[in-house]
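So, chain A:
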Amino acid sequence: MGKMRKEGQFRIPSGCAIAAVISRNGERMPGDLIAKSMEPMHERSNGLGGGFAGYGIYPEYRDFYALHLFFDSRDVRKECETLLKEYFEIVQSEIIPTRKIPEITDEPIIWRYFVAPLNSMLRSLQLDEKELVARTVMKINTEMKGAYVFSSGKNMGTFKAVGFPEDVGRFYQLENYAGYSWTAHGRYPTNTPGWWGGAHPFTLLDFSVVHNGEISSYDANRRFIEMFGYKCTLLTDTEVITYIMDYLIRIQGLSMTEAANVVAAPFWSTIEREWDREERQKQAYLRTVFPSLLVTGPFSIVLGFTGGIMALNDRLKLRSMVVGEKDERVYIASEEAAIRAMEPDVEKIWAPAGGEPVIIRVKEGVC
Partner candidate 1 sequence: MKRVYVNEQWCLGCHLCEYNCAFANSGMTDMVLALKGKPIYPRIHVEEGEKITYAVSCRHCEDPLCVKSCIAGALFRQDGVIRIDRKKCVGCFTCVLVCPYGALAPNEDGVMQKCELCLENSSGAPACVQGCPNRAIVYEEREESQ
Partner candidate 2 sequence: MGIDFIYPEFEVVRNENRCIACRVCERQCSNEVHSFSAERGIMMSDETKCVNCQRCVSLCPTRALKIVKSNCTLRENANWQNDTIREIYKQAQSGGVLLSSMGNPKPFPVYWDKILINASQVTNPSIDPLREPMETHVTLGKKPDRVRRDEQGNILRELPPQISLSMPVMFSAMSYGSISYNAHASLARAATELGILYNTGEGGLHEDFYKYGANTIVQVASGRFGVHEDYLEAGAAIEIKMGQGAKPGIGGHLPGAKIVGDVSKTRMIPEGSDAISPAPHHDIYSIEDLRQLVYSLKEATEYQKPVIVKVAAVHNIAAIASGIARSGADIIAIDGFRGGTGAAPTRIRDNVGIPIELALAAVDQRLRDEGIRNSVSLVAGGSIRSASDVVKAIALGADACYIATAALLALGCHLCRTCQSGKCNWGIATQQPELVRRLNPETGCERLVNLMTAWRREIMELMGGMGINSIEALRGNRMMLRGVGLNQKELDILGISHAGE
């Protein structure tokens, strides 16, 4: 690679393809279904990154945090395990099974742990368990060279690599996982040294984000969110959007819709026209309190979380995104063709307006 710097040392703009599927009644769908959606959108990626996130895929370990990691070497894995054991009980430690295919090469060591935070640690650090997990992820990703956590939620997992997304799906043998929701991403970075950690989805705890776009507010968002303990190590939009969502929803306790109203805030002129006084004041409040979390520039994202997904476009709708439905399943993708690849008989297809969140939840008690 010569003098070329690693991802995270400079900022890489990229275009992309995204897709998602969710079953409202919690029916678990195999991962190769979502992988299929990426085939007709091949042109939207350039082989420099693809990935998937599945929810409900680890029912047998549902009470444990599933940590997926890339390691550069055995030594760093050992080092990392020592660190993890300080804070967590590791109930399962294993290599993530992959299939050798010519399209995917140069893979790092890909490992997963199922862990439970040690109660003694939570008490002594005065943290709730999610915060401990989040901080540990930040610590490994910023301080431990050669180790990278790319998934850290419960009963969910992210699978990503350098390559075209449909190949990444085959590589990770996604057909062997079944989840009630899946998101997918194909990446078209303008330049990249091709680092596996840089592929999407990007996750923190059970939040995962797939994103298509290049946000113009990036550094304003990054420098704000970094005040609250987040470290943007990749300098990618997806990473910062994930942290914003985590901050707004988990830390500030906003609802999904409220968080969407911060990130893709309505224009002041729209707020002034809002006839409902309560709503108008609430929107004005959110814009006044979180101005630095407004995201501008083109984006379409799908945020995955336990029990649901949220799709959102930037407020000018500068990126394509369509939603389709069939029976209990809802499909979201950059292109209608991707939805039809998953469900040829899809009914009701529409394009959500800019800034209008589409939130789909699995029925209560199902997952």
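On how the list was made: all candidates are chains of the complex that A comes from, given by their letters.
Here, a residue touches a chain if its C-beta (ideal position, glycine included) is under 8 Å from a C-beta of that chain, and two chains touch if they have at least 3 such contacts; residues count from 1.
Values in this document were obtained by computation on a predicted structure and should not be read as measured data.
Chemist: Touching chain A in this complex is which of the candidates 1 or 2?
Modeler: Among 1 or 2, only candidate 2 touches chain A here.
Chemist: Flag every residue of chain A that touches candidate 2 in the complex, lowest number first.
Modeler: 10-11, 13-15, 190, 213-221, 223-224, 226-228, 252-254, 258, 265, 267-269, 278, 281-282, 285-292, 294-298, 315-316, 318
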